[in-house]
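These notes are about the structure you will find just below.
Omission of a single protein chain aside, the complex is shown with its protein chains in their original locations.
By written order: A and B. Residues from 1 in each chain.
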Amino acid sequence: MKFTDSLAKLVSNLSWAARVGLFSLSVFALAALFAPIVSPYDPHEIVGDVWEPLSANFLLGTDQLGRDLLSRLIYGARNTFFIAGAATLLSFFMGTFIGFLAAVSGGKTDQLLSRVNDLMMAIPTLIFALVVLSVLPANMIVLILVMGILDSTRVFRLSRAVAVDIVVMDFVESARLRGEKTLWIIFREILPNALSPLFAEFGLRFAFAVLFLSTLSFLGLGIQPPDADWGSMVKENKDGIVFGIPAALIPAAAIAILTISINLVVDSILSRTSSLKGGR
Amino acid sequence: MAAHQSLGQLIIRRLLLGLLLLLMISGIIFAGTELLPGDVAQSILGQSATPEALKNLRLEMGLDRPPLERYLSWLTNLAQGDLGTSLSSGRDIGEMIGDRLGNTLFLAASAAIIAVPLAIFLGLIAVLHRNGIVDKVISISTISMISLPEFFIGYLLILFIAVHLNWLPSSSIIYNSMTFGEKLQAIALPCLTLTLVCLAHMMRMTRAAILNVMSSPYIETAQLKGLSAFRVIFHHAFPNAISPIITVVVLNLAYLVVGVVVVEIIYVYPGMGQLLVDHVTNRDIPVVQAVGLIFAAIYILLNMFADIMAIIANPRLRHPK
Partner (left out) sequence: MPVPHFLEVSNLEITASINMPGDIPKKITLVDNISFKLKRGEVIGLIGESGAGKSTIGLAALGYARSGCAISGGSIKINGTDILQLPTKARNKMRGTQVAYVAQSAAAAFNPAHRISDQVIEEAVVHRLMSKTEALAYADDLYEKLGLPDPKNFGRRYPHQVSGGQLQRAMTVMALCAKPDLIIFDEPTTALDVTTQIEVLATIKNAIKDTGVAALYITHDLAVVAQVSDYIMVLRHGKMVEFGSTDQIINHAQQQYTQELVSIRAMEKEEQAAPDSRPLLQVSHIDAAYDGLNKVLEDVTLHLHAGQTLSIVGESGSGKSTLARVITGLLPPLQGSIVFNGIELSAGLKNRDLEQLRELQMIYQMADVAMNPRHTIGQIIGRPIEFYHGTKGAQKRRETIELLDQIELGEQYIDRYPAELSGGQKQRVCIARALAAKPSLIICDEVTSALDPLVADGILQLLMDLQKEHNYAYLFITHDLATVKAISDSIAVMYQGSLVRFGQKSKVLSPPFDDYTQMLLSSVPEMELGWLERILASRTMQSADN
């Protein structure tokens, strides 16, 4: 009961744009969840001509082999959501825990962790991922691990910065003087105060993971055929563009709508979270 | 502690740090390709390879030697300008990179020359009209822009400008005998795409950096002196915003480095990005190592340059006690 109440309160606080974002996010999520029910065709079956335009039969047309684009989009959403979501969760748990640990421990531990992190961040993520993927087999687990670990460096930096601001506050010192253990300080003193910036960051990281996965798939290094995600669908259909066939733009637009929606929601939350001192 | 060091010392320190970073990055890139659990020879030849063939390839690549020894010899060769030979084509990597590096830098630099001043200008405009309608429009459109994948912008531009309007070619062929003007025309679309990709990020952060400075007490002092809004922003806020803006701009050049890889694929542009992606797909590790290192080195040098500029722009460091 309390959860639905606070959820309702959260929604009522969102801006008009953020509500639109939240709505389209739910539509995407539900479609992915109930893919077998809502998709009109089998995503792997050739059901029409090559690159048929939008019609009553094929709401979004067909792809370069004559498969239904809408069905492929719905099933592709599953891959996109699952891999991006799993990578974000991984990067988040790793990044926040290590980030908080660095902030609370301070001194040499912090120095070491921060320098290693700086080093990882000194290479642009995509370049790093390409280098690593040149050796590793391209499968789902590898993708999740590579994306999650590379992205955790960004989460580390933010969560450490947030935690460092909190750690210098007297209430943390007071807990230390009381004799509290490190884990208690992380979970009871710091975490409750870091939730709102971290929550917003989670959204941003997820949006970034969606873009990153799509880019990898677009470059042919992500999801491998016959499986598809939105990025690989753009790759499959891109040759049509020069003939004026917009099929590649449809999955690309889906990615754009998804990430815009996330950003709108996050932006609204960020602009409304109060500072540490006021409110709860 | 920094205040006790002179400007020169700080800059030299930063330069040395940059060199150290480069060395360590070379180690990471080497380790990333050589020490990961995947077997390089296996992945090149595929699952069906005979044990005999695998053994031969390993010997040929020197994989039987210890990793540190291989790293050191790779590094020594690099230092002498020898980037090694490609596994798939047997060609000299230095030769393969040749013009491509120039092409990529040309594209990225053209985008940066347009995007950086534009981002700072738009950021200033947004601050001048903050919370007004102009600011809101800029804010909503930039937040949408940063959410768009590069290929969405790229193919949209191709579809309308190249295919429907037929103003510009859809792929960017570029070669040495072209005149500068022809080259500019060839890269117009990829350059526009890249500019759009990093402009939004840069502008948002520039706006935030200037707003941050605008909330300082010395800005209130300036307003209470009865100075005009123009003088307050340009004489009092801007000098203090320079170093955060430089940091922001370079931070966002990362989007340029990443964006350039994708944009080269979209426009079939003969640059480093395409070379990298092609050879990642081929699992041609020496090429990937060399190109990856060049990308990382450019990014690190940019960062180092930005830090040094920020040090020079900081009055507290320029005029020590």
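Convention: a residue touches a chain if its C-beta (ideal position, glycine included) is under 8 Å from a C-beta of that chain, and two chains touch if they have at least 3 such contacts.
Everything quoted here is computed from the prediction, not taken from an experiment.
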Among B:G8, B:P66 or B:G226, residue touching the chain not depicted: B:G226
Where the unshown chain meets subunit B, residue by residue: 216-218, 220-228, 231, 236, 239-240, 315-316, 319, 321
Residues from subunit A at the interface with the omitted partner, ascending: 9, 12-13, 169-171, 173-174, 176-180, 188-189, 192-193, 272-274, 276-280
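In this section, only the chains that are shown with their structure count from here on.
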Centre distance in Å when subunit A and subunit B are each reduced to the mean of their C-alpha atoms: 22
Subunit A partner contacts - residues on subunit B that touch it in the complex: 21, 24-25, 28-29, 32-34, 36-38, 40, 43, 140, 143-144, 146-152, 155-156, 158-159, 162-164, 170-171, 254, 257-258, 261-262, 265-266, 276-277, 279-281, 283-285, 288-289, 292, 295-296, 299-300, 303
Interface residues, subunit A side, partner subunit B - complex: 17, 119-120, 122-128, 130-137, 207, 211, 214-215, 218-221, 231, 234, 238, 241-244, 246, 248-249, 252-253, 255-256, 259-260, 262-264, 267
